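Yeah, one chain of the complex is gone here, protein chain that is, but the others are all in their spots.
The chains carry the letters A and B, assigned in the order they are written, with residues numbered from 1 in each.
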Amino acid sequence: MKRQIIDKGVHSTFLLIALFSIAALSLIMVFLFIEGIPIFDQITIKEFVFGQYWYPTDDPTAFGILALILGSVYVTILSGMMAIPLGIMTAVYLAEIAPPKVAEIVKPIVELMASIPSVVIGFFGMVIVAPFIQKLFNIPVGLNMFNASLMLAFMAVPTICSISEDAIFSVPVAVKEASFALGATHFETIAKVIIPASLSGICTAIILGLSRAIGETMVVLMAAGGAAMIPGSFFDPVRPLPASIAAEMAEAPFRSEHYHALFAIGIVLFLFTLIFNLFADYLSHKFRQVGEASL
Amino acid sequence: MESNIKMRTENLDFFYRNFQALHHISIEFVQNRVTALIGPSGCGKSTYLRCLNRMNDLIPGITVKGKALLDNQDIYDPSIDVVTLRRRVGMVFQKPNPFPKSIFENIAYGLKVNGVKDKAKITQIVEKSLKQAAIWDEVKYRINESALGLSGGQQQRLCIARALAVDPEVLLMDEPASALDPIATQKIEELIGKLSSKLTIIIVTHNMQQAARVSDRTAFFYMGKLVEINDTDTLFTKPGLKQTEDYITGRFG
Partner (left out) sequence: MIKKRLFMQKMCFSFLRMAVLINGAALAVILYFILSRGWRAISWEFLTQAPRDSMTAGGILPCIVGTISLCLITTFVALPIGVASAIYLNEYATQGKLVRIIRLGINNLAGVPSIVFGLFGLAFFCIVLKMGVSVAAGGLTLGIMTLPVIIGASEEALKSVPNTYREASLAMGATKWQTIRRVILPVAFPGIITGSILGLSRAAGETAPIMYTGAVFFTPDLPTSIFDEVMALPYHIYVLATAGTNIEATRHLQYGTALVLIVLVLGMNLFAIILRSKMRKKLRI
(Lines give C-alpha, C1' and ligand atoms only; values in the text may rest on other atoms or scores of the structure.)
Protein backbone atom coordinates (compact mmCIF):
# COMPACT_ATOMS: atom_id res chain seq x y z
CA MET A 1 0.00 0.00 0.00
CA LYS A 2 1.47 3.27 -1.15
CA ARG A 3 0.23 5.57 1.57
CA GLN A 4 1.49 3.30 4.32
CA ILE A 5 4.96 3.52 2.80
CA ILE A 6 4.65 7.30 2.67
CA ASP A 7 3.65 7.19 6.32
CA LYS A 8 6.82 5.31 7.27
CA GLY A 9 8.93 7.72 5.22
CA VAL A 10 7.33 10.73 6.89
CA HIS A 11 7.95 9.20 10.30
CA SER A 12 11.67 8.75 9.63
CA THR A 13 11.98 12.23 8.13
CA PHE A 14 10.46 13.84 11.19
CA LEU A 15 12.73 11.82 13.45
CA LEU A 16 15.77 13.03 11.52
CA ILE A 17 14.63 16.63 11.75
CA ALA A 18 13.96 16.25 15.47
CA LEU A 19 17.58 15.20 15.90
CA PHE A 20 18.64 18.57 14.49
CA SER A 21 18.53 20.27 17.89
CA ILE A 22 20.96 17.76 19.33
CA ALA A 23 23.17 18.12 16.29
CA ALA A 24 23.16 21.90 16.74
CA LEU A 25 23.98 21.63 20.42
CA SER A 26 26.83 19.22 19.66
CA LEU A 27 28.18 21.47 16.92
CA ILE A 28 28.16 24.41 19.30
CA MET A 29 30.19 22.41 21.81
CA VAL A 30 32.57 21.14 19.15
CA PHE A 31 33.31 24.60 17.79
CA LEU A 32 33.69 26.16 21.21
CA PHE A 33 36.26 23.51 22.05
CA ILE A 34 38.08 23.63 18.70
CA GLU A 35 38.56 27.37 19.00
CA GLY A 36 38.93 27.53 22.77
CA ILE A 37 41.27 24.64 23.62
CA PRO A 38 44.42 26.10 21.94
CA ILE A 39 44.73 28.71 24.68
CA PHE A 40 45.62 25.89 27.05
CA ASP A 41 48.84 25.35 25.11
CA GLN A 42 49.93 28.65 26.63
CA ILE A 43 48.55 28.42 30.13
CA THR A 44 47.08 25.74 32.36
CA ILE A 45 43.37 25.46 33.03
CA LYS A 46 44.07 26.37 36.64
CA GLU A 47 45.92 29.56 35.67
CA PHE A 48 43.10 30.44 33.31
CA VAL A 49 40.25 29.93 35.73
CA PHE A 50 41.93 31.20 38.91
CA GLY A 51 44.25 33.81 37.45
CA GLN A 52 43.48 37.25 38.83
CA TYR A 53 44.70 39.32 35.94
CA TRP A 54 43.07 39.75 32.57
CA TYR A 55 45.43 41.70 30.32
CA PRO A 56 44.83 40.10 26.95
CA THR A 57 46.51 42.80 24.89
CA ASP A 58 49.37 43.82 27.16
CA ASP A 59 52.92 42.59 26.88
CA PRO A 60 53.29 40.17 28.55
CA THR A 61 49.71 38.99 28.29
CA ALA A 62 47.73 37.65 31.21
CA PHE A 63 44.69 35.43 30.68
CA GLY A 64 43.27 34.94 34.17
CA ILE A 65 39.48 35.13 34.22
CA LEU A 66 38.77 34.90 37.95
CA ALA A 67 37.67 38.52 38.03
CA LEU A 68 35.31 37.90 35.10
CA ILE A 69 33.87 34.75 36.70
CA LEU A 70 33.36 36.54 39.99
CA GLY A 71 31.83 39.47 38.12
CA SER A 72 29.30 37.10 36.54
CA VAL A 73 28.62 35.26 39.77
CA TYR A 74 28.14 38.42 41.85
CA VAL A 75 25.93 40.08 39.28
CA THR A 76 23.83 36.93 39.00
CA ILE A 77 23.47 36.54 42.77
CA LEU A 78 22.62 40.17 43.26
CA SER A 79 20.04 40.15 40.47
CA GLY A 80 18.65 36.90 41.87
CA MET A 81 18.17 38.55 45.25
CA MET A 82 15.93 41.07 43.54
CA ALA A 83 14.28 38.92 40.88
CA ILE A 84 13.51 35.77 42.87
CA PRO A 85 11.22 37.36 45.49
CA LEU A 86 9.61 39.63 42.91
CA GLY A 87 9.07 36.82 40.42
CA ILE A 88 7.67 34.33 42.90
CA MET A 89 5.47 36.87 44.63
CA THR A 90 4.04 37.96 41.32
CA ALA A 91 3.45 34.33 40.40
CA VAL A 92 1.64 33.63 43.68
CA TYR A 93 -0.44 36.74 43.21
CA LEU A 94 -1.37 35.75 39.66
CA ALA A 95 -2.11 32.11 40.36
CA GLU A 96 -3.86 32.49 43.70
CA ILE A 97 -5.29 35.84 44.58
CA ALA A 98 -5.59 38.05 41.53
CA PRO A 99 -9.20 38.64 40.49
CA PRO A 100 -9.56 37.53 36.85
CA LYS A 101 -9.82 41.10 35.63
CA VAL A 102 -6.60 42.16 37.36
CA ALA A 103 -4.83 39.02 36.13
CA GLU A 104 -5.79 40.00 32.61
CA ILE A 105 -3.80 43.18 33.08
CA VAL A 106 -0.88 41.77 35.05
CA LYS A 107 -0.18 38.85 32.71
CA PRO A 108 0.43 41.06 29.67
CA ILE A 109 2.68 43.25 31.84
CA VAL A 110 4.86 40.25 32.62
CA GLU A 111 4.83 39.16 28.98
CA LEU A 112 5.71 42.67 27.90
CA MET A 113 8.65 42.68 30.31
CA ALA A 114 9.90 39.51 28.68
CA SER A 115 9.57 40.86 25.19
CA ILE A 116 11.61 44.04 25.58
CA PRO A 117 14.91 43.49 23.76
CA SER A 118 17.94 43.20 26.05
CA VAL A 119 19.78 45.95 24.22
CA VAL A 120 17.00 48.37 25.08
CA ILE A 121 17.21 47.39 28.74
CA GLY A 122 20.98 47.80 28.66
CA PHE A 123 20.57 51.16 26.97
CA PHE A 124 18.07 52.23 29.60
CA GLY A 125 20.47 51.18 32.36
CA MET A 126 23.20 53.18 30.72
CA VAL A 127 21.46 56.45 30.01
CA ILE A 128 18.74 56.68 32.67
CA VAL A 129 19.61 54.46 35.61
CA ALA A 130 23.35 55.18 35.70
CA PRO A 131 23.14 58.98 36.22
CA PHE A 132 20.27 58.41 38.64
CA ILE A 133 22.11 56.05 40.98
CA GLN A 134 25.28 58.07 40.61
CA LYS A 135 23.48 61.03 42.12
CA LEU A 136 21.39 59.02 44.56
CA PHE A 137 24.30 57.20 46.20
CA ASN A 138 26.86 59.89 45.48
CA ILE A 139 29.30 57.54 43.74
CA PRO A 140 31.82 58.24 40.98
CA VAL A 141 30.30 55.97 38.30
CA GLY A 142 26.76 54.82 37.70
CA LEU A 143 27.77 51.95 35.44
CA ASN A 144 28.44 49.23 38.00
CA MET A 145 27.48 45.92 39.46
CA PHE A 146 24.35 47.29 41.11
CA ASN A 147 23.06 48.87 37.93
CA ALA A 148 23.66 45.74 35.84
CA SER A 149 22.04 43.53 38.51
CA LEU A 150 19.00 45.75 38.59
CA MET A 151 18.60 45.51 34.83
CA LEU A 152 19.24 41.76 34.84
CA ALA A 153 16.61 41.34 37.55
CA PHE A 154 14.11 43.02 35.25
CA MET A 155 14.92 40.40 32.61
CA ALA A 156 14.83 37.43 35.00
CA VAL A 157 11.49 38.29 36.63
CA PRO A 158 9.30 37.17 33.71
CA THR A 159 11.10 33.83 33.41
CA ILE A 160 10.85 33.13 37.13
CA CYS A 161 7.27 34.36 37.29
CA SER A 162 5.80 32.43 34.39
CA ILE A 163 7.40 29.07 35.25
CA SER A 164 6.50 29.44 38.94
CA GLU A 165 2.96 30.36 38.02
CA ASP A 166 2.61 27.17 35.99
CA ALA A 167 3.91 25.15 38.92
CA ILE A 168 1.56 26.81 41.41
CA PHE A 169 -1.35 26.51 39.03
CA SER A 170 -0.80 22.78 38.62
CA VAL A 171 -1.33 22.07 42.32
CA PRO A 172 -4.61 20.12 42.38
CA VAL A 173 -7.61 22.10 43.59
CA ALA A 174 -8.58 19.21 45.87
CA VAL A 175 -5.42 19.74 47.92
CA LYS A 176 -6.25 23.39 48.33
CA GLU A 177 -9.83 22.60 49.29
CA ALA A 178 -8.65 20.10 51.87
CA SER A 179 -6.61 22.81 53.55
CA PHE A 180 -9.52 25.27 53.48
CA ALA A 181 -11.80 22.62 54.92
CA LEU A 182 -9.47 22.30 57.91
CA GLY A 183 -9.99 25.97 58.69
CA ALA A 184 -6.76 27.37 57.25
CA THR A 185 -6.85 30.89 55.89
CA HIS A 186 -6.06 31.47 52.23
CA PHE A 187 -2.61 32.77 53.09
CA GLU A 188 -1.85 29.80 55.35
CA THR A 189 -2.96 27.49 52.57
CA ILE A 190 -0.63 29.24 50.16
CA ALA A 191 2.32 29.23 52.53
CA LYS A 192 1.95 25.76 53.98
CA VAL A 193 0.32 23.72 51.25
CA ILE A 194 0.53 25.29 47.83
CA ILE A 195 4.10 26.57 47.86
CA PRO A 196 5.55 23.35 49.33
CA ALA A 197 3.59 21.35 46.77
CA SER A 198 4.95 23.40 43.87
CA LEU A 199 8.45 23.83 45.28
CA SER A 200 10.21 21.78 42.63
CA GLY A 201 8.63 23.85 39.86
CA ILE A 202 9.55 27.06 41.65
CA CYS A 203 13.15 25.87 42.04
CA THR A 204 13.26 25.08 38.34
CA ALA A 205 11.98 28.58 37.66
CA ILE A 206 14.68 30.13 39.84
CA ILE A 207 17.45 28.14 38.18
CA LEU A 208 16.27 28.98 34.68
CA GLY A 209 15.88 32.65 35.64
CA LEU A 210 19.42 32.76 37.01
CA SER A 211 20.70 30.86 34.01
CA ARG A 212 19.19 33.54 31.82
CA ALA A 213 20.84 36.24 33.94
CA ILE A 214 24.31 34.70 33.85
CA GLY A 215 24.21 34.27 30.08
CA GLU A 216 22.74 37.67 29.28
CA THR A 217 25.16 39.78 27.30
CA MET A 218 23.93 43.21 26.28
CA VAL A 219 22.88 44.37 29.73
CA VAL A 220 26.21 43.55 31.35
CA LEU A 221 28.05 44.87 28.34
CA MET A 222 26.37 48.25 28.54
CA ALA A 223 25.57 48.79 32.21
CA ALA A 224 28.17 46.92 34.29
CA GLY A 225 31.07 49.31 33.83
CA GLY A 226 33.44 46.85 32.18
CA ALA A 227 36.37 46.81 34.60
CA ALA A 228 38.09 43.42 34.78
CA MET A 229 38.70 43.65 38.50
CA ILE A 230 37.44 41.64 41.42
CA PRO A 231 34.72 43.93 42.82
CA GLY A 232 34.94 45.14 46.40
CA SER A 233 31.48 46.67 46.70
CA PHE A 234 28.07 46.82 45.03
CA PHE A 235 29.05 50.00 43.33
CA ASP A 236 32.28 48.80 41.73
CA PRO A 237 32.29 48.33 38.00
CA VAL A 238 32.56 44.69 36.86
CA ARG A 239 33.13 42.84 33.60
CA PRO A 240 31.13 39.60 33.55
CA LEU A 241 32.05 36.76 31.17
CA PRO A 242 29.61 37.53 28.32
CA ALA A 243 30.60 41.20 28.35
CA SER A 244 34.27 40.32 27.89
CA ILE A 245 33.52 38.15 24.89
CA ALA A 246 31.24 40.68 23.26
CA ALA A 247 33.47 43.66 23.90
CA GLU A 248 36.76 42.12 22.86
CA MET A 249 35.91 39.84 19.95
CA ALA A 250 36.04 42.76 17.55
CA GLU A 251 39.64 43.57 18.40
CA ALA A 252 40.98 40.03 18.83
CA PRO A 253 42.95 39.01 15.73
CA PHE A 254 41.68 35.82 14.10
CA ARG A 255 43.08 32.71 15.85
CA SER A 256 45.35 34.73 18.10
CA GLU A 257 45.83 33.82 21.75
CA HIS A 258 43.25 36.44 22.64
CA TYR A 259 40.75 34.95 20.18
CA HIS A 260 41.23 31.48 21.63
CA ALA A 261 40.97 32.85 25.16
CA LEU A 262 37.62 34.43 24.33
CA PHE A 263 36.32 31.11 23.01
CA ALA A 264 37.62 29.49 26.20
CA ILE A 265 35.53 32.01 28.14
CA GLY A 266 32.65 30.85 25.96
CA ILE A 267 33.32 27.28 27.13
CA VAL A 268 33.21 28.39 30.77
CA LEU A 269 29.98 30.29 30.18
CA PHE A 270 28.48 27.36 28.29
CA LEU A 271 29.39 24.97 31.11
CA PHE A 272 27.83 27.28 33.67
CA THR A 273 24.50 27.36 31.86
CA LEU A 274 24.73 23.66 30.96
CA ILE A 275 25.05 22.76 34.64
CA PHE A 276 22.16 25.08 35.51
CA ASN A 277 19.96 23.54 32.85
CA LEU A 278 20.83 19.95 33.64
CA PHE A 279 20.06 20.66 37.27
CA ALA A 280 16.74 22.24 36.35
CA ASP A 281 15.93 19.26 34.16
CA TYR A 282 16.86 16.87 36.97
CA LEU A 283 14.69 18.75 39.46
CA SER A 284 11.66 18.86 37.23
CA HIS A 285 11.87 15.13 36.48
CA LYS A 286 12.77 13.95 39.94
CA PHE A 287 10.00 15.79 41.71
CA ARG A 288 7.42 15.79 39.00
CA GLN A 289 3.98 16.09 40.47
CA VAL A 290 1.93 13.10 39.50
CA GLY A 291 -1.66 13.64 40.46
CA GLU A 292 -2.76 14.12 44.01
CA ALA A 293 -1.16 11.02 45.45
CA SER A 294 2.37 12.31 45.00
CA LEU A 295 2.10 14.96 47.66
CA MET B 1 -23.37 -21.38 11.79
CA GLU B 2 -19.63 -20.94 11.32
CA SER B 3 -20.05 -18.90 8.15
CA ASN B 4 -22.23 -16.42 10.00
CA ILE B 5 -19.43 -15.45 12.36
CA LYS B 6 -18.08 -12.09 11.21
CA MET B 7 -15.63 -11.53 13.99
CA ARG B 8 -14.43 -13.49 16.99
CA THR B 9 -11.75 -13.56 19.62
CA GLU B 10 -10.10 -16.64 21.08
CA ASN B 11 -8.53 -16.46 24.51
CA LEU B 12 -7.73 -12.80 24.13
CA ASP B 13 -5.46 -11.44 26.88
CA PHE B 14 -4.63 -7.78 27.24
CA PHE B 15 -1.84 -6.37 29.36
CA TYR B 16 -1.04 -2.83 30.26
CA ARG B 17 2.59 -3.04 31.39
CA ASN B 18 2.30 -5.72 34.11
CA PHE B 19 -1.40 -5.33 34.69
CA GLN B 20 -3.63 -7.85 32.97
CA ALA B 21 -6.79 -6.01 31.96
CA LEU B 22 -8.46 -8.83 30.00
CA HIS B 23 -8.38 -12.56 30.71
CA HIS B 24 -9.01 -15.17 28.01
CA ILE B 25 -11.91 -13.48 26.31
CA SER B 26 -13.57 -15.65 23.67
CA ILE B 27 -16.62 -14.21 21.93
CA GLU B 28 -18.18 -14.80 18.53
CA PHE B 29 -19.93 -11.92 16.80
CA VAL B 30 -22.65 -13.00 14.39
CA GLN B 31 -22.90 -11.18 11.10
CA ASN B 32 -25.56 -8.44 10.94
CA ARG B 33 -26.43 -8.80 14.58
CA VAL B 34 -26.00 -6.37 17.46
CA THR B 35 -23.90 -7.59 20.36
CA ALA B 36 -23.89 -5.55 23.56
CA LEU B 37 -21.03 -5.61 26.05
CA ILE B 38 -22.16 -4.74 29.57
CA GLY B 39 -20.54 -4.63 32.98
CA PRO B 40 -19.51 -2.19 35.72
CA SER B 41 -16.96 0.56 35.05
CA GLY B 42 -13.44 -0.72 34.74
CA CYS B 43 -14.54 -4.24 33.83
CA GLY B 44 -12.61 -4.13 30.57
CA LYS B 45 -15.50 -3.86 28.10
CA SER B 46 -14.17 -0.70 26.45
CA THR B 47 -10.63 -2.05 26.40
CA TYR B 48 -11.94 -5.17 24.71
CA LEU B 49 -13.84 -3.13 22.14
CA ARG B 50 -10.72 -1.14 21.31
CA CYS B 51 -8.81 -4.37 20.76
CA LEU B 52 -11.13 -5.12 17.85
CA ASN B 53 -9.90 -2.25 15.68
CA ARG B 54 -6.47 -2.11 17.32
CA MET B 55 -7.13 1.35 18.72
CA ASN B 56 -5.18 0.28 21.81
CA ASP B 57 -2.04 0.24 19.68
CA LEU B 58 -1.85 3.98 20.30
CA ILE B 59 -1.13 3.41 24.00
CA PRO B 60 2.50 2.64 24.76
CA GLY B 61 3.27 -0.38 26.93
CA ILE B 62 0.51 -2.74 25.90
CA THR B 63 0.61 -6.41 24.90
CA VAL B 64 -2.13 -8.48 23.33
CA LYS B 65 -2.12 -12.27 23.40
CA GLY B 66 -4.53 -14.76 21.91
CA LYS B 67 -6.42 -14.26 18.69
CA ALA B 68 -8.84 -11.75 17.26
CA LEU B 69 -10.24 -12.79 13.90
CA LEU B 70 -12.09 -10.83 11.27
CA ASP B 71 -13.42 -13.14 8.55
CA ASN B 72 -11.15 -15.84 9.96
CA GLN B 73 -8.07 -13.69 9.57
CA ASP B 74 -6.08 -12.73 12.68
CA ILE B 75 -6.05 -8.95 12.92
CA TYR B 76 -2.94 -9.03 15.11
CA ASP B 77 -0.99 -10.95 12.48
CA PRO B 78 2.09 -8.93 11.44
CA SER B 79 1.01 -9.11 7.79
CA ILE B 80 -2.22 -7.25 8.56
CA ASP B 81 -2.33 -3.60 7.63
CA VAL B 82 -3.84 -1.79 10.57
CA VAL B 83 -5.02 1.14 8.43
CA THR B 84 -7.08 -1.14 6.19
CA LEU B 85 -8.36 -2.98 9.24
CA ARG B 86 -9.65 0.24 10.75
CA ARG B 87 -11.45 1.09 7.54
CA ARG B 88 -13.24 -2.25 7.69
CA VAL B 89 -13.96 -1.98 11.41
CA GLY B 90 -15.42 1.47 12.07
CA MET B 91 -15.82 3.12 15.43
CA VAL B 92 -18.12 5.60 17.14
CA PHE B 93 -16.84 7.16 20.33
CA GLN B 94 -18.31 7.93 23.71
CA LYS B 95 -18.42 11.67 23.20
CA PRO B 96 -19.34 13.06 19.80
CA ASN B 97 -16.06 14.11 18.21
CA PRO B 98 -16.68 15.79 14.87
CA PHE B 99 -13.66 17.52 13.35
CA PRO B 100 -13.71 21.32 13.35
CA LYS B 101 -14.60 21.24 9.67
CA SER B 102 -17.85 21.60 7.77
CA ILE B 103 -20.47 18.86 7.94
CA PHE B 104 -19.66 17.87 4.38
CA GLU B 105 -15.91 17.75 5.02
CA ASN B 106 -16.43 15.61 8.11
CA ILE B 107 -18.10 12.88 6.08
CA ALA B 108 -15.89 13.30 3.02
CA TYR B 109 -12.76 13.01 5.15
CA GLY B 110 -12.78 9.23 5.39
CA LEU B 111 -13.32 8.93 1.66
CA LYS B 112 -10.52 11.32 0.81
CA VAL B 113 -7.98 9.65 3.05
CA ASN B 114 -8.94 6.33 1.58
CA GLY B 115 -8.18 7.59 -1.89
CA VAL B 116 -11.58 8.53 -3.34
CA LYS B 117 -10.99 11.51 -5.62
CA ASP B 118 -14.16 11.63 -7.76
CA LYS B 119 -16.10 14.69 -6.54
CA ALA B 120 -19.49 13.46 -7.69
CA LYS B 121 -18.97 10.13 -6.00
CA ILE B 122 -17.96 11.84 -2.77
CA THR B 123 -21.05 14.06 -2.83
CA GLN B 124 -23.23 11.06 -3.44
CA ILE B 125 -21.72 8.99 -0.63
CA VAL B 126 -21.90 11.94 1.78
CA GLU B 127 -25.61 12.22 1.13
CA LYS B 128 -26.16 8.49 1.41
CA SER B 129 -24.25 8.28 4.69
CA LEU B 130 -26.13 11.20 6.20
CA LYS B 131 -29.42 9.57 5.17
CA GLN B 132 -28.34 6.24 6.66
CA ALA B 133 -27.54 8.01 9.90
CA ALA B 134 -30.98 9.67 9.84
CA ILE B 135 -29.60 13.17 9.99
CA TRP B 136 -29.87 14.23 6.33
CA ASP B 137 -33.13 16.13 6.74
CA GLU B 138 -31.72 18.14 9.61
CA VAL B 139 -28.49 19.19 7.89
CA LYS B 140 -29.13 19.19 4.16
CA TYR B 141 -29.41 22.99 3.96
CA ARG B 142 -26.35 23.66 6.10
CA ILE B 143 -23.99 21.04 4.83
CA ASN B 144 -21.13 23.53 4.43
CA GLU B 145 -21.48 24.92 7.93
CA SER B 146 -19.24 23.89 10.80
CA ALA B 147 -20.13 20.58 12.37
CA LEU B 148 -19.41 22.11 15.76
CA GLY B 149 -22.63 24.12 15.46
CA LEU B 150 -24.79 20.99 15.71
CA SER B 151 -26.38 19.77 18.93
CA GLY B 152 -24.76 16.89 20.82
CA GLY B 153 -27.21 14.33 19.48
CA GLN B 154 -26.84 15.58 15.93
CA GLN B 155 -23.07 15.55 16.29
CA GLN B 156 -23.15 11.92 17.37
CA ARG B 157 -25.33 10.92 14.41
CA LEU B 158 -22.93 12.87 12.21
CA CYS B 159 -20.09 10.81 13.68
CA ILE B 160 -22.04 7.65 12.87
CA ALA B 161 -22.53 8.92 9.32
CA ARG B 162 -18.83 9.67 9.15
CA ALA B 163 -18.02 6.12 10.19
CA LEU B 164 -20.54 4.71 7.67
CA ALA B 165 -19.09 6.67 4.78
CA VAL B 166 -16.07 4.42 4.41
CA ASP B 167 -18.42 1.42 4.23
CA PRO B 168 -17.23 -0.58 7.25
CA GLU B 169 -18.22 -4.21 7.77
CA VAL B 170 -18.21 -3.99 11.54
CA LEU B 171 -19.17 -0.96 13.63
CA LEU B 172 -17.82 -0.59 17.15
CA MET B 173 -19.77 1.75 19.40
CA ASP B 174 -18.27 2.83 22.71
CA GLU B 175 -21.17 4.02 24.89
CA PRO B 176 -22.39 6.15 21.99
CA ALA B 177 -25.30 7.66 23.88
CA SER B 178 -23.75 8.24 27.30
CA ALA B 179 -23.25 11.97 26.70
CA LEU B 180 -26.71 12.52 25.21
CA ASP B 181 -30.18 13.37 26.49
CA PRO B 182 -33.00 10.76 26.40
CA ILE B 183 -34.51 11.93 23.10
CA ALA B 184 -31.18 11.96 21.30
CA THR B 185 -30.46 8.58 22.86
CA GLN B 186 -33.69 7.19 21.49
CA LYS B 187 -32.77 8.35 18.00
CA ILE B 188 -29.38 6.68 18.23
CA GLU B 189 -31.00 3.46 19.41
CA GLU B 190 -33.49 3.45 16.51
CA LEU B 191 -30.57 4.03 14.20
CA ILE B 192 -28.68 1.04 15.59
CA GLY B 193 -31.71 -1.13 14.93
CA LYS B 194 -31.85 0.00 11.30
CA LEU B 195 -28.14 -0.30 10.66
CA SER B 196 -27.95 -3.85 11.97
CA SER B 197 -29.53 -5.16 8.80
CA LYS B 198 -26.32 -4.31 6.92
CA LEU B 199 -23.65 -4.23 9.58
CA THR B 200 -22.25 -6.24 12.43
CA ILE B 201 -22.52 -3.95 15.44
CA ILE B 202 -20.73 -4.29 18.75
CA ILE B 203 -21.86 -1.79 21.36
CA VAL B 204 -20.48 -1.09 24.80
CA THR B 205 -23.01 0.30 27.22
CA HIS B 206 -23.39 0.71 30.94
CA ASN B 207 -27.11 1.11 30.51
CA MET B 208 -28.75 -2.31 30.78
CA GLN B 209 -32.10 -1.19 29.43
CA GLN B 210 -30.27 0.05 26.37
CA ALA B 211 -28.53 -3.29 25.95
CA ALA B 212 -31.88 -5.04 26.29
CA ARG B 213 -33.52 -2.72 23.76
CA VAL B 214 -30.94 -2.69 20.99
CA SER B 215 -28.99 -5.95 21.10
CA ASP B 216 -29.50 -9.50 19.93
CA ARG B 217 -26.80 -10.92 22.14
CA THR B 218 -25.31 -9.60 25.34
CA ALA B 219 -21.96 -10.32 26.97
CA PHE B 220 -21.44 -9.55 30.65
CA PHE B 221 -17.92 -8.54 31.69
CA TYR B 222 -16.60 -8.36 35.23
CA MET B 223 -13.05 -7.64 36.41
CA GLY B 224 -11.53 -8.24 33.01
CA LYS B 225 -13.28 -11.55 32.51
CA LEU B 226 -16.20 -12.61 30.37
CA VAL B 227 -18.71 -13.91 32.88
CA GLU B 228 -21.57 -14.88 30.63
CA ILE B 229 -22.77 -14.43 27.06
CA ASN B 230 -26.15 -15.36 25.70
CA ASP B 231 -29.09 -14.17 23.63
CA THR B 232 -30.13 -10.89 25.15
CA ASP B 233 -33.63 -12.13 26.04
CA THR B 234 -32.25 -15.17 27.80
CA LEU B 235 -29.51 -13.28 29.60
CA PHE B 236 -31.91 -10.74 31.00
CA THR B 237 -34.73 -13.11 31.90
CA LYS B 238 -32.89 -16.27 32.91
CA PRO B 239 -29.28 -15.37 33.68
CA GLY B 240 -27.16 -18.48 34.04
CA LEU B 241 -25.02 -17.23 36.86
CA LYS B 242 -25.72 -15.57 40.18
CA GLN B 243 -23.16 -12.84 39.44
CA THR B 244 -24.96 -11.84 36.24
CA GLU B 245 -28.27 -11.81 37.97
CA ASP B 246 -26.92 -9.61 40.76
CA TYR B 247 -25.61 -7.13 38.24
CA ILE B 248 -28.67 -6.91 36.00
CA THR B 249 -30.98 -6.62 38.93
CA GLY B 250 -28.89 -3.78 40.24
CA ARG B 251 -27.46 -5.39 43.33
CA PHE B 252 -23.97 -4.16 42.46
CA GLY B 253 -22.24 -2.14 39.79
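Rule of thumb we're sticking to: a contact is a pair of C-beta atoms (placed from the backbone, for glycine too) under 8 Å apart; a residue touches a chain by one contact, two chains touch by 3 or more.
Values in this document were obtained by computation on a predicted structure and should not be read as measured data.
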item	value
Which of B:R86, B:K131, B:H206 or B:K225 contacts the chain that the document leaves out	B:R86
Residue, one of B:V30, B:A134 or B:L148, that touches the chain absent here	B:L148
Residues from subunit B at the interface with the omitted partner, ascending	53, 55, 58, 60, 83-88, 90-91, 93, 95, 97-102, 109-110, 112-114, 145-146, 148-149, 159, 162-163, 165-166
Where the missing chain touches subunit A, by residue	3-4, 6-7, 10-11, 13-15, 17-22, 24-25, 27-28, 31-32, 34-35, 85-86, 89-90, 92-94, 97-98, 106, 109-113, 115-124, 126-128, 154, 157, 185-188, 191, 208, 211-212, 214-218, 221-222, 242, 245-246, 249-250, 254, 262-263, 266, 269-270, 273-274, 276-278, 280-281
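FYI, only the chains that are shown with their structure count from here on.
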item	value
Distance between chain centroids, defined by C-alpha means - subunit A, subunit B (Å)	53
